[in-house]
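For subunit A:
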Amino acid sequence: MNVLAGGPVIPNFGSGSSCEQTNGWWCTDWLSAHWGDTLQPALVQHVELSLIAVGIGFAFSLVLALAGYRFRLLDPPIGVVADFLYTIPSLALFQLLVPLTGLTVTTVEIALVSYTLLILYRNIVAGLSGVPADALEAARGMGFTRLQTFVRVELPLAVPAIVAGLRIAVVSTISIATVAAFVIPQGLGRPIFIALNQDLFKTEILAAGGLAIALALVADGLLVLAQRALTPWSRA
Partner candidate 1 sequence: MIVADQFQPSTFVDAFRFIGDHGHLLLQKTGEHLELSLASLGIALVLALPLGLWLGHLRRGLFVALGVSSVGRALPSLVLIAFGLTVLGVGFWNNTAALTILAIPSILTNAYFGIAGVDRDVVEAARGMGLSERQILLRVELPLGLPLVLAGIRIATIFVLATATIAAIAGGGGLGEIIVNQASYGLEGVVGASFCVSALTLLAALLLGLVARAASPRHLSDT
Partner candidate 2 sequence: MPGDAAELVFDEATKRYGDGPPAVDRLSLTVPAGEICVLVGPSGGGKTTALKLVNRLIPLTSGDIRIDGRSIQEQNVTELRRGIGYVIQNVGLFPHQTVEANIGTVPRLYGRDRRWIHTRALELLELVGLDASYAKRYPSSLSGGERQRVGLARALAADPPLMLMDEPFGAIDPIVRARLQDEFLRLQQEVRKTVVFVTHDVDEAIKLGDRIAILRQGGRLAQYDTPETILGEPADEFVAEFVGADRALKALALRTLADLRLDDTTGEGPRAPSETTLRDALALLIAEHADRLVVTDGDGAPVGSVTRDDLLA
């Protein structure tokens, strides 16, 4: 079952070491030999794909959230669309987009961005809505303009919810990006697919899969630290 878009890069078992020939669980010689040409590029591509997706997704969601927060009427429809996008299985969304935008990075990015919309939109709106009304009133009473209130009061207080949403979005994006290998030969999904096609080459699967998980956990951890750093008042 060849499900890969693009040919395999790894030569067959036959010419490999004894570990590879017996399909051992963890062939260190394969790992050191192919870190540079397989795993590292895949990792880098994966990070790139995810960052671009979250970056664009965040920008979009911010604009939409500001609109939905400012003009409450817009909130339900935007929410419904984002909800709907989320229920489409990633695999299916990728495939639906391919005829429109081809086997390109664009396709993948559109899909990844769509998935971040729900989480980020909802969290940003919730964060802004959760700002205590007394704080807002005090600001107005002190003479802040609308913009000043937003920048100095609402936004900082909404940061925890926003960062929490970012955290989920980043980790989900890293996770879904593994499926991108269905469409383009990029990301950590690719080595996994290749290995699946080669009678389940265990080392490669474990290595690529492990890297994906590790990447997600590291990103999560970093964002937790960022969250703590940005909200010193909640550490009390």
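Regarding selection, all candidates are chains of the complex that A comes from, given by their letters.
Basically, a contact is a pair of C-beta atoms (placed from the backbone, for glycine too) under 8 Å apart; a residue touches a chain by one contact, two chains touch by 3 or more; residues count from 1.
Bear in mind that the values here come from a model prediction, so they are computed numbers and not experimental data.
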| item | value |
| --- | --- |
| Subunit A in this complex - touching candidate among 1 or 2 | 1 |
| Interface residues, subunit A side, partner candidate 1 - complex | 1-5, 84, 86-92, 95-96, 98-100, 102-103, 168, 171-172, 174-179, 182-183, 189, 192, 195-196, 200, 202, 205-206, 208-209, 212-213, 216-217, 220 |
